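The complex appears here minus one protein chain, its other protein chains still in place.
And now, subunit A:
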Amino acid sequence: MHLTSAFQDKTLCAGLLARLTRALDSLHAAGGKQLRFMEVCGTHTMAIFQSGLRSLLPKGIAHLSGPGCPVCVTHDADIAAILHLAEKDSLIVATFGDMLRVPGPNGNNLKHAQAAGARVEIVYSPLDALTLAAKNPGDTVVFLGIGFEATAPAVAATLLCACQQQRKNFRVFSLHKRVPPVLRSLLNDADTDIDAFLLPGHVSTVLGLAPYAFLAEARVPGVVGGFEPADILLALCLITEQIRDGQPAVVNAYPRAVNDAGNPKARALLDQVFVPSDALWRGMGRIAQSGFAVRPDFAAWDAAATFDLRVAETPPPRGCRCGDVLKGRIAPPACPLFGKVCTPATPTGPCMVSTEGSCAACYNYSER
């Protein structure tokens, strides 16, 4: 797999760091303040910490970790609904692993539900959940559809398979989220202070560049980046140079994986099965058209349509400033709960919950 190791090369990275420093220096010489970029992808968050890149970034640039971990942004109210589902007899919850940790309104999560007797199965692909349904005809399998546009097409395809197979004991609880609406909401939020976006590599393989065009119109650079240190550094160089040259644009710095036009087949699947809907984001509240609901044609496979899942919106936990962390207003250690009440063992807010969350990554990988 030289495709990845070549982009972890120390010399290559040192060259890109020098280029970034030069661009930042000329920006600074022209009177620019510290450049604040936000990534909105959990894998970027992890890559930046795990590679040690954060410890190498020049002072002139600051890293903000946005609402990019799909697990982290799952709202309390939705977790409550999931826990409610898990209590039902003859029901198996099938989920990607990291959802197990996410606490609901009373601090309980799927691990607690499991210990109390709920049937929770970790799957590695939505298709595994469909197989689980075939193997357990007497039970209903509910797959938790969590993730952005990169994950949702596989769930859409699975739902179509279930429909084809007439697998009546399979449901999807769609809590999927859409990246462009949340970017727009961050951009329009007067509280945020973001100079540029490092755009998500995986999501962009599906979306392509067009849905981000509004960034350039708002004169905010958006660069699609890959996940190895050199990929990220290249994206940061392009962002800084765009700002230095006064030419903000949306560009693709990850062409070995991302097609500028995205993946039309995957988008067609999304359109066929889902329809954009308002969604709740942990720490950020309701954002218009930022989720994917299952289309009424597939209601028989939609957990939201077949179970009574309405749960009241709950206020965020006291003192928790995850909303501000997700918006890039504060860094994790500035939250009064960080590292004290809120740790990876006892997470209060979404950002500490997933290993990809901003606070967990900061707690685990950086100097404390």
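Descriptive notes on the structure:
Here is the rule we use: contacts are C-beta pairs under 8 Å (C-beta built on N, C-alpha and C of every residue); 3 or more make two chains touch, one makes a residue touch a chain; residues count from 1.
We adopt the following convention: contacts and distances are computed from a predicted model.
Within the choices "[NiFe] hydrogenase maturation protein HypE", "Anti-sigma factor antagonist", "Fasciclin domain-containing protein" or "Peptide/nickel transport system permease protein", the name that UniProt assigns to the complex's undisplayed chain is "[NiFe] hydrogenase maturation protein HypE". Touching the chain that is not shown, out of A:M38, A:V71 or A:A157: A:V71 (per the contact rule at the top).
Only one residue from A:L27, A:V40 or A:L53 touches the chain missing from this view: A:L53.
Which of A:E39, A:D76 or A:D98 touches the hidden chain is settled by the complete complex: it is A:D98. Residues 1, 4, 8-10, 13-14, 42-43, 46, 49-56, 70-71, 96-101, 111-112, 114-116, 122, 124, 146-148, 150-151, 202, 229, 344-345, 354-356, 363-368 of subunit A touch the missing chain (whole complex, contact as defined above).
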